[in-house]
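Yeah, one chain of the complex is gone here, protein chain that is, but the others are all in their spots.
Residue numbering begins at 1 within each chain, and the chains themselves are lettered A, B and C in the order written.
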Amino acid sequence: MNDGNWTPRTDLALEAREMLTKQVNEDISGVMVETLEDGEVTITKVHITNPEAERIMGKEQGTYITIEAQGLRDENTLLQEQIMKILAQELVEMAEFTKDAVILIIGLGNRNVTPDALGPRAVEKIVVTRHLQSMISPELQGGVRSVCAIAPGVLGITGMETVEIVQGIVNKIKPNVVIAIDALAAASSRRVLTTVQLANTGISPGSGVGNKRVGLNKATLGVPVIAIGVPTVVHASTIAIDTIDAMQETAPFARYFKSMEQLSDADRRVIVSQVLPDFLGDLMVTPKEVDRFIADMGVVVAGGINQAIHPHIDYQNIYKYLH
Amino acid sequence: MNDGNWTPRTDLALEAREMLTKQVNEDISGVMVETLEDGEVTITKVHITNPEAERIMGKEQGTYITIEAQGLRDENTLLQEQIMKILAQELVEMAEFTKDAVILIIGLGNRNVTPDALGPRAVEKIVVTRHLQSMISPELQGGVRSVCAIAPGVLGITGMETVEIVQGIVNKIKPNVVIAIDALAAASSRRVLTTVQLANTGISPGSGVGNKRVGLNKATLGVPVIAIGVPTVVHASTIAIDTIDAMQETAPFARYFKSMEQLSDADRRVIVSQVLPDFLGDLMVTPKEVDRFIADMGVVVAGGINQAIHPHIDYQNIYKYLH
Amino acid sequence: MNDGNWTPRTDLALEAREMLTKQVNEDISGVMVETLEDGEVTITKVHITNPEAERIMGKEQGTYITIEAQGLRDENTLLQEQIMKILAQELVEMAEFTKDAVILIIGLGNRNVTPDALGPRAVEKIVVTRHLQSMISPELQGGVRSVCAIAPGVLGITGMETVEIVQGIVNKIKPNVVIAIDALAAASSRRVLTTVQLANTGISPGSGVGNKRVGLNKATLGVPVIAIGVPTVVHASTIAIDTIDAMQETAPFARYFKSMEQLSDADRRVIVSQVLPDFLGDLMVTPKEVDRFIADMGVVVAGGINQAIHPHIDYQNIYKYLH
Partner (left out) sequence: MNDGNWTPRTDLALEAREMLTKQVNEDISGVMVETLEDGEVTITKVHITNPEAERIMGKEQGTYITIEAQGLRDENTLLQEQIMKILAQELVEMAEFTKDAVILIIGLGNRNVTPDALGPRAVEKIVVTRHLQSMISPELQGGVRSVCAIAPGVLGITGMETVEIVQGIVNKIKPNVVIAIDALAAASSRRVLTTVQLANTGISPGSGVGNKRVGLNKATLGVPVIAIGVPTVVHASTIAIDTIDAMQETAPFARYFKSMEQLSDADRRVIVSQVLPDFLGDLMVTPKEVDRFIADMGVVVAGGINQAIHPHIDYQNIYKYLH
């Protein structure tokens, strides 16, 4: 919950921008958006290029790529494979892995809280190879990079900030790049478990499904951090706020209202507190079958990363490894 | 979702009645309510006594007992034990088990869908004894009744209606009473995983978290059926509908509205469809830590049933068995 | 443990016959064996054709088909698909499903005891269709049969003999054939999780990994019962007995022994009781990674059954369904 700002909460730059343009109805200086359609897949790139845009959007400067396909909830193997491939391409372009890069993958979140378990689940499907480097044949060199991975757990379970654990490991292992996988919150239920976001900004404090206070980024870790996230929930308060907006913005309901004046943040807070009296920050909206969808998306995210990092492993083998 | 009625959906008789009195603001003929406070526990008994009340409430004639305590989400062992004891007392009074009753416990729901898994989880903690009757010493006779239990799975997994499976087993085992445990939907997030409902009406078709089409009741099974349910979710659409109501019913917001005229069902449907465009029936609001709460409430429900059915097993032993 | 016979315990007819011929060293009247090699897969058919053979083998009269491939422990997707296909062919030939057969699949065993969980895991991957028959298009008729499935749980959890539950369901659903899936015990560690056995005899009382006292067969259910089993364990006592045999039968060790006289059953029992003093029947030998192997073999068994029963569903779709 953005405490001082009663707009729906989202971890997706795409949605942050949608909310702004809905209100402002014009281009935002410092925010560039490109959209690509590829069959049933939509790829959107949001570039935040100056501090003013960073402030308005509530997102760090950098590039955010969203890959969306509604069919991801249908156990459609072919579509999953297509998304893996697109994710791999975008990741390669964003990360520019060198031939002998050492890559550390971090699975954020709590493996015992299903909607927060995407990171730990994905990490289990990563093809780790750092311990096998001496055994890799010369012809695979460069196509099977040195990869290691860990799901460090969350503050309430470990007693350590995730950033402390990761800093300790980074100092020891000295990777060239870190990839952090996390479960996100979306503003729209339509994007839950149908969307993957890549960002070259790392992870900001306070984002994600759990109450993570960690920042995993170049400033804290000393190496580039790519964040890969999948929205797994909508905050319950977002549903309430959306309903308020829908009432006011839908033409036929004008007759109910004296004026189309927007409710103030204070008024929104009063209504939301009435509908969701107790644990405002903890109530999550998820599809009933979230357990299965999380498993599926863990495979998709790990598959995309594996293909990006290990181009010389043929796809058959990765697939075999994943199941 | 009650398709023809855009009021919030609930499986709790208590909430069905709260909604009615909010609108009608007077006693409802054929609906009697008693309330009892016991420390931090509230016990409410709703009696639906004639067909007209059945129609208005949307619940079968019979008695519904709700046991509520907010503290049930705090892993408070002492409170859990208190709730088990109250549940046991109410169950004994409602079911009037004879000394040599054979009791069949049915755990409804899908064990692989966390918010729907309460029934299967509770069944695993039931002290089953039917297969041990010949070994029970005479002094325990009557205090350790003949109990059997099964979690039959859901239609999409088995290809069989739950009622078919249970009818087959009832015909074979010939129990004197059936107890059906199920996960419910509440209208208020406050009641999620803090409330247990007992009813002597059995289970109606269409209730519960999953899309169950089964009716488990005296008409279908030929023996009395006690239903024990715990709300584990609120439908996402309920949040949206509550928000509409909260806007209109909160005095300070009157200034926004031309009149306090209620929105029609058709208008509500338009707004809800806009906020929750895709899977209306499937989006669930749950606490983030639903996995742990379901485990806890499974222990509470099974503990209450065990104490009701097996009064001669001392509590220490039941506790030992449960963990 | 075969209490009166201190030979290694096995649920595989193939192994029962290997033990006999090792001792008898000649053809056994009433036992016919055919062997087929198909790449790295070995298919063996054992036919037990008279009561004397039944007695000597300790297995019911009927046909037992064993499909073995050591590579099944290597997560080799292509090999898994080959085994599914062979299993489907043999099952079709054995069961002779009619076009409009109703088929009930029973997953035996305890889902919470990993080496006993094969049946419940496989059942979750079965394509059930009985509830969808009215929706199946005419051109799929006959190629998508009416299938239902259940994992009834074990006696200690349900308080009911599995045969009672299944009889109840069979009386209600009236299937034309029952397929029962179970985890087995092998005599040789080499066969653990590398072998599938089909039998047209159903399940005998006392076989399987758990202490099942159920017989699921034509006599108890009134319809043909096909048993499909996968060995998941070797009894620890089998290792001890094998060691005794290995010492006596290995030529170089002759120098240690006065005579090559076999140890009596009583002597074997003394030694085994000394090595495994406490829970003789409960200690199981399994591969350390049994959790993963059980998941893999559940997919293989369910895939084979799906292909046999639903020939008109194309393989792509079944595969999609399974993951």
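Keep in mind that, in the parts below, a residue touches a chain if its C-beta (ideal position, glycine included) is under 8 Å from a C-beta of that chain, and two chains touch if they have at least 3 such contacts.
Quick caveat, the model's predicted, so the values are computed rather than measured.
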Identified contact with the non-displayed chain, of A:28, A:148 or A:313: A:148
Touch residues of chain A, complete complex, unshown partner: 112, 123-124, 128-132, 146-153, 155-161, 164-165, 167-173
For chain C, the residues touching the chain missing from this view: 70, 112-116, 189-190, 209-210, 233, 236, 239-240, 242-244, 246-247, 250, 252-253, 255-259, 261, 263, 267, 270-272, 274-279, 282-292
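Going forward, only the chains that are shown with their structure count from here on.
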Chain whose mean Cα position lies farthest from chain B: C
Interchain centroid distance [CA atoms averaged], chain B/chain C, Å: 40
Distance between chain centroids, defined by C-alpha means - chain A, chain B (Å): 36
In chain C, residues with contacts to at least two other chains: none
